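For reference, the structure I am asking about is given below.
Partial complex: the chains shown occupy the same locations as in the complete assembly.
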Amino acid sequence: MTLHPDRLLPPDPATRKLARELYHAVADLPIVSPHGHTDPRWWGENPRFSDPAQLFVTPDHYVTRMLTSQGVPFEAMGIGAGAETDPRAIWRLFARNFHLFRGTPSRLWIEHALESLFGVTERLSEATADRAYDAIAERLARPEFRPRELYDRFNIEVIATTDGALDDLAQHATLRGSDWSGRVVPTYRPDAVVDPEAPGFAAALDRLGEVTGCDTGSWEGYLAAHRARRAFFISMGTTASDHGHPTPRTADLPEAEARALFDRVRRGGASAANAELFRAQMLTEMARMSLEDGLVMQLHAGSSRGHSDAVRAAYGPDRGFDIPLPSSFTEALRPLLNAVGLDPRLSLILFTLDETTYARELAPLAGVWPCLRLGPPWWFHDSYEGMRRYREAVTETAGFYNTAGFNDDTRALCSIPARHDVARRVDSGFLAELVVTHRLDEDEAFEIAPLLAGDLARQAYRLG
Amino acid sequence: MTLHPDRLLPPDPATRKLARELYHAVADLPIVSPHGHTDPRWWGENPRFSDPAQLFVTPDHYVTRMLTSQGVPFEAMGIGAGAETDPRAIWRLFARNFHLFRGTPSRLWIEHALESLFGVTERLSEATADRAYDAIAERLARPEFRPRELYDRFNIEVIATTDGALDDLAQHATLRGSDWSGRVVPTYRPDAVVDPEAPGFAAALDRLGEVTGCDTGSWEGYLAAHRARRAFFISMGTTASDHGHPTPRTADLPEAEARALFDRVRRGGASAANAELFRAQMLTEMARMSLEDGLVMQLHAGSSRGHSDAVRAAYGPDRGFDIPLPSSFTEALRPLLNAVGLDPRLSLILFTLDETTYARELAPLAGVWPCLRLGPPWWFHDSYEGMRRYREAVTETAGFYNTAGFNDDTRALCSIPARHDVARRVDSGFLAELVVTHRLDEDEAFEIAPLLAGDLARQAYRLG
């Protein structure tokens, strides 16, 4: 391998030359990471990573899903009862199957980390597996490969974790009390106490009542409990909430109906329709709270989680069996937007797994509603082609200034620089194409590139 | 700025060279504009335009929606009660925010008009706002910048307006009685007397009865009234009707059911389902009338109008809050097509805001039903990327000859040459790519380019 300096830049020589210049102007800017899933323990306790398999294979659902698709059992990847426990065996399995990742972003992220972080420049294969393993393992033992040191090495300016409403944020407290200067902020993700279909919903609401001292048996008390938790999160640095819903549906029920709906779902056994309506109503309630407390809202909608019952039962969630659904935002967001969408205090960042909504709905919506911003390409679309499709579909209607910069959205720490690097390269290529086709002046492209690389994220997430 | 002669042409040098030659072959052809929204008063009375803000900002919903999306109040754009009345102040606001339009077609259209019509070659910004304003205002005062003179200057061969069924076409009568040689034709757009959910539907039907002398209290009389208005429009030069519906649904009810449905919607308070069914039935009725009187039908389906209740109430329609919906034509058009779709007298031109229908439905439909033609990319898709996606998605299944040429579809007079120019450039680039990849011979590309630039529109709209 050996990372090519021009990778991901457009093939046409004149376009590539300009893209390269644009990329160089932003390549070394600090990383702003306003949405992701790194483990707060890494930042609070700064532990060493145990081994290459734990770093690159076992917890990465992009990696495990591809191996699953070709018949590799979870146990061989170190997952489930009786799983393989030898990290070198897991690593060899991965290396032997590395060809499966040809043409995928995982390949780009992994090779970027292997070379830039661990000095591994041979392509992974059965033949090179052990050499790569040893090189990584050797470095992981060094103190400069602990999370906080990597934060600095990666030139991260701020990184957000994603935390349940009931989380005590103890690791965040620890790191805020430490002398480390890194900025790690929690994100308020209340799905488990908002979704009546979440496992243990009733118990979670009981616990929410205990934690806040609010009566979560009543609609008013339940809302007050959210307000209290949001305030606590804000006191710990939080600037945004995040909501992962199966659909983007919102509702704005009259108060009596909302209360009655809460009573139904609180008792348990709510119908699917009631559960959906309650989630919908809660998005609008959360937006109303945002007007008061200033949290930016994120909505990640459209995934059918746990597509295999057997896999979920045996190996748990987040094993790659989450499959996107067709989505539509136009009518779904209408209740929330009509309730609070013209209020200048609201900021709502939208994400989709259904690319058909980019040009049809999301760009037209964000191109007129002042509260809306478009999040970057999400999950399966966080890729070279995905980013190109996003810019081509979104820009002509929403422009650049209604987009929210890049998210790495990852639990794979070592992939963070690679992911931001891919985005910066693709955006540089896109801007260069606009200039070469005379849709944008060159000085404008140089002004926009750093916006896309960090400033828009800082602004959209109020991280300034 | 200064318009680059190669703008919008493909970056690859060999492709660009051929694209340039194709473009030059069509660049100066007359403009055929068979669908649009210019004000008939311009053509009847030939007034001077008042000021730069009225010409470029206040009435252009592409412009105002982008400013709205970034928090600019309507009042500052000259819209609504107590609005800003100083055109220079509105212009400055626009110029200060001109960076928002980077990467959008509005940017291309505006700069094309500024430079080619008003000699403004500095990029708009706070610093250049006043110079541009003065240059435009100075020229607007000259007689050669009145609408009829611009028509000639733009080399327009024919232009269609869009007119309600109840419109008396007085301005059209005036211009037909004048010695001006321009060809301006009305279009029959009966939505207000077809859609039971349109405001004032019952009163509009009463009025339709008065105007035509038909009994619009009965189904037969109502249809007769349409026939009468269509005949009147045809006498004024009309060659096409246009239908703006939320969905492309059609119906072909037995006569007794259609009559009963009319009775229900005529009384007012029809359910949403009945309203939708009535609109669906009326599309088929209109198609039947087309067999007799020869009007080409246009169907513009798939917009959710007035997405913000508050904006609609305070500032009226067409303020940018119209958002596309998912659409599907396959089953929706079936009743109409099975009723009259094989009749050689019918011509039905389809438009969509849902690009997923291009390759999935519209190209397969237009590629077999003899009555169908595909209209050009509409609204948010009337853009460089939008046109490229259209050609790439549509051509392989429908070919070129089942498409209907270009529409500028605009109420912004000065943008007309720019819009046609964009289409001619993108089509030239697309054709050049076909030749360079040896999917088309060069002489064929030179034969197709003028078809796309005008002939197909002339034929599809029977404007020959």
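We call the chains A and B, going by the order they appear; numbering starts again at 1 in every chain.
Here is the rule we go by: a contact is a pair of C-beta atoms (placed from the backbone, for glycine too) under 8 Å apart; a residue touches a chain by one contact, two chains touch by 3 or more.
Everything numeric here is computed off the predicted structure, so don't read it as measured data.
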{"item": "With 2 chains placed, the number the full structure-file assembly comprises", "value": "3"}
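Basically, only the chains that are shown with their structure count from here on.
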{"item": "Subunit A and subunit B, separation of their C-alpha mean positions in angstrom", "value": "40"}
{"item": "Residues on subunit A engaged by subunit B in the complex (per definition of touch)", "value": "10, 12, 14-15, 326, 328, 330-331, 334, 337-338, 341-342, 344, 356, 359-361, 363-370, 372, 392-393, 395-402, 433-434, 436-441, 444, 447-448"}
{"item": "Subunit B - residues contacting subunit A, complex", "value": "1, 3-4, 6-13, 65-66, 68-71, 99-105, 107-108, 123, 304, 307-311, 320-326, 353-356, 380-381, 383-386, 389"}
